[in-house]
Every structure is written in C-alpha cells, then in structure tokens.
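With one protein chain removed, the remaining protein chains of the complex are shown where they sit.
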Amino acid sequence: MQLIECPWCGPREEVEFSYGGQAHVPYPESPAELDDEQWAHYVFFRDNTRGTLAERWNHGAGCRRWFNAMRDTVSYRFSAVYRTAEPMPASVPLTGAGSSSASATTSTTTSTTTTGR
Amino acid sequence: MADTPTPSVAPSAPTLRRSHPLASREEDLRALTGGSVGVRPHLAMAVVRAAVPGPAARAAEDVLGTALPTRPNTWAPAAPGGGGEPGAVVWLGPDEWLVLADEPRPEALEERLRAALVPVGGSAVDVSAQRMSLRLRGAHARDVLAAGCAVDTHPAVFGAGTSAQTLLGQAGVVLLSRSDAGDDYEVLVRSSFARYLADWLLDAFVEHRGAEAPRDPAPDPVRPTTGGATP
Partner (left out) sequence: MSATLDRPERAGDPQAPFRTADGGRVDRSRTLTFTFGGRSLTGHPGDTLASALLSHGVHQVATSVKLGRPRGIGAAWAEDPTSLVQVEEPFPEPMLLASTIELYDGLVADGLPGQGRLADLPDSARYDARHLHVDLLVVGAGPAGLSAALVAARAGARVALVDEQAEAGGALLGGTDTIDGRPGTAWVEAAVAELAALPDVMHLQRTTVFGVYDDGFALAVERRTDHLGGAAPQHLSRQRVWRVRARRTVVATGAHERPVVFTDNDRPGTMLAGSARTYLHRYGVLAGERAVVFTTNDSAYQVAVELADAGVDVTVVETRERAPVAWSAACGARGLPVRTGSVVTGTEGVERVTAALVAPRGGGAPEALPCDLLLVSGGWNPAVHLYSQARGRLRFDAVLGAFLPAEQLPDLDVVGSAAGTLDLEGCLFTGRETGRAAVAALGLPEVPRTPQADPTVDPPPPASDPDLLWVVPAVDGDASRQFVDVQRDATVADVQRAVGAGLRSPEHVKRYTTIGTAHDQGKTSGVVMSGILGELIGAGPQDVGTTTFRPPYTPVAFATLAGRDRGAMFDPERTTALHDWHLAHGAVWEDVGQWKRPRHYPAPGEDMEAAVLRECAAVRSGVGILDGSTLGKIDVQGPDAGVLLDRLYTNLMSSLKVGRVRYGVMCGVDGMVLDDGVVLRLAEDRWMVMTTTGGAAKVLDWMEEWLQTEWPDLRVHLASVTEQWAAFPVVGPRSRDVVGAVFPGVDVSAEAFEFMTWQDTQLEGVPVRLARISFSGELAWEVHVSSWHAEEVWHRLVAAGQEHGITPYGTETMHVLRAEKGYPIIGQDTDGTVTPQDLGMDWVVSKKKADFVGKRSFARADNQRPDRKHLVGLLPTDGETVLPEGSQVVDVPLGEDLPAPPVPMLGHVTSSYRSAFLGRPFALAMLQGGRERVGEVVQLPVGGRLVAAEVTGPVLVDPEGARRDG
C-alpha cells in the first residue's frame, strides 16, 4: 500500500486516490478546426513513458481535489506532487511524497510543496 | 452576527415526523461496552464554498461567528446562530467547508449562508440529511478506529481540532477529533452508509465486550501491549 501525498491533505493511502492519466493534455481550443487525426490524437493517444511521467490524480476519498504528480512508471515511486495551477517541476525534487521517508506521523501537516494557487 | 436580520420564520422545529437510518440500531449501540457510539441524526449541516482570502470567506465568517479554518485537516468550533449546542466548521478543501449546527430548521442555515455569500461569489448548500453524526467515545475509541481507518489518530498528531476525510471500514467519513486524549471522535458518514458503519462499529466493539466485566477465566487471553513471559 503506497502512500500518496495529497498537496492539500498530506500523505494518505493510495486507496483514497484515483488515477487520471497523463497530465498537461489540454482540451483543444477549437475542436471543430481539428481534422480527424488531430482530434483522435487528443482523444485516444497518450505517452507511454518508461520512467518519470507527469500524471493527474484525484484525492477522491479525501478533499476531492485534482492534482498533478511526477511518478516513475517503473518503480511507481512519486517524486513530486503539485497543484493543478502550478507548473510542472523542471527538475524532480524528491520530497516526502510517496517516498518511504514520508512521515507516518505528519499526516496532518501541510505539504511542503504548497505555494498557493 | 449582529448585522444579520433575525429570521422571520419561527425558530421551532416543524411538527412533521423525522426519522433516521439508525433507529433499528440504537438499542444495540446503547448496549455497547468498552466505549459508546452516540447518534445525532438530525444535525443541520451545510457545505460552504468561498475563496480565501476574499469577501465570501469574510461573509461566511460573519455568519458563523468564527474564522474559517484554512489549515487542511482541521476544524473549529462555531456558533452559527441557531442556538443549542455549539457547532463546528470543518475544512473539506481549500475553498470548501462543512458547517455543523444545532438548528431547528436545517434549511435556515443554508438560507442565512446563501444570503450572505452568493452576492460576493460564494455558495452554500443544505446537506443536513446527506450525512449523519456518530459520536465515538471511550477508552477504546482509538482502537476501534484503528480497526478500519488508516489515518494516524495518535493524539500527538490527531488531537482536538484536527479532522480527516478518509475511509472507516469501507465507508467514506469525515472524522473529527474532539479530545487530546484519543477518546472522543465525531464521525460524519453519508446516511446511506450509516447502517453499514453502525454495524461495522458494533462489530468492532465486540472485541471490547466485557471490557468492564470481570477478567476472562482463560489465561492471558489478549497479549498485553507489552508481552510478558509465557503463560
């Protein structure tokens, strides 16, 4: 049972979360102007990354907030979580999120990645 | 708040009969040993949405008579005007709170909040019947929670004023800590899950049956927190 760090609620067990696929895939500005292939690319195609992938997660059993996370698709380890309004971290600072250094006794503390939205 | 006009509606509760999902469980809950589960079936509740900081949050604070808790996983006592026992404001999200109030007409809570919040970009919804409040008390309250809740409830990190939206058994709950001794919790559960959760709690308390009764004749029935020598 992994811990996932909600940027709001702190580390919680993974069963409280649901996966939302690759992050930073915006809804096209004008879908009507896209040809079938371009549209299909938005609807059906996602990266199949081996390694760190920016993903969307939802803390469904908690605060119901969507957030983004950097996760290694091989080891499953989370290297960063960030709120939807925040940019993708350029480098991957390994904070408490999901790593086993996450404190079991700090579930009520706010995330160190908080910068407001 | 002083500026709020007194509600024109009579403050007494309507005469139409109320019921709740745990009527069939109350006797069993009363018979519990090792702790207690109190049912508060008809507590007024509202979800408040407001950006903080901002005018809607300030409007909400005026109505509730308390600051909105902005730290995740916390709650604050509140007196939202209905009289009776003091209520609470629970952090649910960065712009979302759950207000609990002792209120004869539950919809009045939404009315007051909406009147104050909507003009300044906030909102409020009556969710009084959406959830039920169970009060879990006693020396074994923490043990019972630990049977099905993965959140750390050690008083050092989950003392009075903290809260968590999480799972208890297989039910989603809002869990409020009401004591620094780990012996008093309020569990808010969606009313459709209330029976499941009450049955789950009754079952979890079986472990503590006879906790106040004479010791079981069998030697060393439970390993103590710290084990001694072989029996």
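Order as written gives the chain letters A and B; numbering starts at 1 within each chain.
The rule is short, and it goes like this: contacts are C-beta pairs under 8 Å (C-beta built on N, C-alpha and C of every residue); 3 or more make two chains touch, one makes a residue touch a chain.
Note that the coordinates shown come from a computational prediction; the quantities given were computed from them, not determined experimentally.
**Student:** Among the options B:36, B:74 or B:191, which residue touches the chain absent from this view?
**Tutor:** Going through B:36, B:74 or B:191 one by one, B:191 is the residue touching the chain not shown.
**Student:** Applying the definition given at the start, please give the residues of subunit B touching the unseen chain.
**Tutor:** Counting over the whole complex, subunit B touches the hidden chain at residues 14-21, 23-24, 41-42, 47, 49, 96, 105-107, 118, 121, 123, 125-131, 143, 146-150, 152, 154, 169-171, 190-196, 199-200, 203-204, 206-207, 209-210, 216-231.
**Student:** In terms of residues, what is the contact footprint of the unshown chain on subunit A?
**Tutor:** 1-3, 11, 18, 20, 26-27, 30-32, 34, 36, 39-40, 42-44, 56, 58, 60, 64-66, 76, 84-85, 98-105
The rule is simple: only the chains that are shown with their structure count from here on.
**Student:** So what's the Cα centroid distance for subunit A and subunit B, whole Å?
**Tutor:** Distance between chain centres: 30 Å.
**Student:** For the complex, which residues does subunit A have touching subunit B?
**Tutor:** Touching subunit B from subunit A are residues 1, 8-10, 12-13, 15-16, 61-65, 104-108, 110, 117.
**Student:** For the complex, give me every residue of subunit B touching subunit A.
**Tutor:** 71-74, 92-94, 96, 150-152, 154, 156-158, 162, 164-167, 172
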